[in-house]
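Before anything else, here's the structure in question.
Here the complex is missing a single protein chain, while all its other protein chains stay put.
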Amino acid sequence: MDSLRQLAINEEGFVFNPATGESWTVNSTGLYILKLLKEGKDEDTIARQMAAEFDVDLETAQRDVVDFVEKLRSYRLL
Amino acid sequence: MDVVVGITGINAIDNPGPGIGIAKSLKEDPELSVQIVGLAYDAMEPGIYMDWIVDSAFLLPYPSGDYRAYLERLRYIRAQTGLNFLFPVLDAELPLYIKYQKALEAEGIRTFLPSLEQYKLRGKDRLEEVAQTIGITAPRSAVVTSYEELARAAEDIGFPLMVKGVFYKAYKAFSLPEAASYYSKIAAEWGYPIIVQQVVTGEEMNVVAAGDGNGNALGMVGIKKTWITELGKIWTGVTIKNDRLLAAAQAFIERYRWKGAFELECIVDLENDTVYLIEINPRFPAWSYFATGVGVNIAANIVRSALGLPVTVADYEPGKLYIRFTDDFVVDMDVFQKMMLRGERR
Partner (left out) sequence: MKKPYEKPVITKVETGLMNKFGNAPYYARKVRTAIDGVSIDALVQQFGSPLFVLSERQLRENYRKLYRAFAARYPNVQFGWSYKTNYLQAVCAVLHQEGAFAEVVSLMEYEKARRLGIPGEKIIFNGPYKPVEILEQAAAEGALINIDHFDEIADLEAVAKKLGKQIRVGIRVNMDTGIYPQWSRFGFNLETGQVMDAVKRIQAGGHLVLTGLHCHIGTFIMEPDAYAQETAKLVQLKYSIEEHFGYQIEFLDIGGGLPSRNRLKGTYLPPEILLPSVEEYAEKITQALYDHLKPGDFPTLVLENGRAIVDEAGYLITTVVASKRLPDGRKAYIADAGVNLLFTAFWYKFTVEMDRDLPGVNESCVIYGPLCMNIDVLDEGTSLPPLERGTRLIFSPVGAYNQTQWMQFIEYRPSVVMVMEDGTVEVIREQEDLSDIERRERLPEKLQLNSIAAE
């Protein structure tokens, strides 16, 4: 979670880690999840919030959040 | 005359592409008012950031992908910048541009390239034929597709020898096991056939030139590399006037009615007065600015010829030196972010 907090996130979807020099590009929903994770929200809360706000059912949202988090983990961002 | 010229190969790195040299050459033509559109395949190509030479920059899809997507991207760039001439300079993209040169021209993007038949002359399996036609020689070579043939050819030619792909890669081998390992390395990456070639000794000399497609030269300069990097790239060089070498380049332009830029790589055996043709590059070399620097602006002549403007083919002096040097500069991250997110810098 530490590395997540340091990230510099640009509104257009460019993510930079000042500690390591790594950068990423992220799409709008990815950006949305990233920000909520940064605020300390858990995966389930994020999925519910996303399902309420976006045109997506809860089940898909939950699957996608889990998948996204796995991807963040593979980048050692979590 | 306003010309908006797209140039690829703006990767001015330790193994530089030819793009920046061409861009500098065009900017030096006093009568042409040229806007340079840098065309890159990676957001980290230095040319993207060199805004004193490259006026705007765009990323292109890889030529290995769908050609329709590639053409669509060029259409977009033309709409944004008014692009009306394009210099493709990288080996991997030339087949695409050669095949679609007419389609591009119909859309207002001119190129100045050889035909597919002419382009095939660069194959290393055609080297001996071309060398003979233009009055020089080529190292003995054999086309092989199996280890048995490799062994037979090696016995014939003797060690050391060069193991080469038809279009890419070349290694010097001193023994059969070494040759076999290069053979499989090239075959795995670039496929068959593999060329086995005699190593010839002498002075390495090169010519950069261009033909207008009707048998006339648009400029020609002979050079010798005097210092090369570990990657084999020129660091310093000197202009030369070797008659046989220049006559061969002239013959190449006349006999094949070559259209566009090219480079002949040769080894000149001064003791036996033999010029060996080692390679034909159907494009500008990375050091093409050398020619411009001695007064022979080949790139500008190509653009002029394509636009029907007068062309002056100047002569040059032997004994001029070429010095490449390193330089560096610092930019903010925003151009990089734009290239990553939008694929363009304007």
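Residue numbering begins at 1 within each chain, and the chains themselves are lettered A and B in the order written.
As a working rule, a contact is a pair of C-beta atoms (placed from the backbone, for glycine too) under 8 Å apart; a residue touches a chain by one contact, two chains touch by 3 or more.
Here the structure is a predicted model, which is why all the values come from computation and not from measurement.
Asker: I'd like to know which visible chains would be in contact with the absent chain if the whole complex were considered.
Answerer: A, B
Asker: Looking at B:64, B:80, B:175 or B:272, which makes contact with the chain not pictured?
Answerer: Residue touching the absent chain, from the options given: B:64.
Asker: For the full complex, which residue in B:33, B:80 or B:146 touches the chain that was left out?
Answerer: Checking each option in B:33, B:80 or B:146, the one touching the absent chain turns out to be B:146.
Asker: Residue by residue, what part of chain A touches the chain that was omitted?
Answerer: So the residues of chain A touching the missing chain come out as 15, 22-30, 32-34, 50, 53-56, 60, 64-65, 67-68, 70-72, 74-75.
Asker: Taking the full complex into account, what residues of chain B touch the chain not shown?
Answerer: Interface residues of chain B facing the absent chain: 40-44, 59-69, 72-73, 92, 95-96, 99, 143, 145-146, 191-193, 339-341, 343.
One rule holds for everything that comes next: only the chains that are shown with their structure count from here on.
Asker: Please report how many Å separate the Cα centroid of chain A from that of chain B, as a whole number.
Answerer: About 45 Å, centre to centre.
Asker: Show me the residue ranges of chain A that touch chain B in the complex, using the header's touch definition.
Answerer: Checking each residue of chain A against chain B gives 10, 12-14, 16, 23, 25.
Asker: Under the touch definition given earlier, write down the residues of chain B that touch chain A in their complex.
Answerer: For chain B paired with chain A, touching residues are 333, 337, 340-341.
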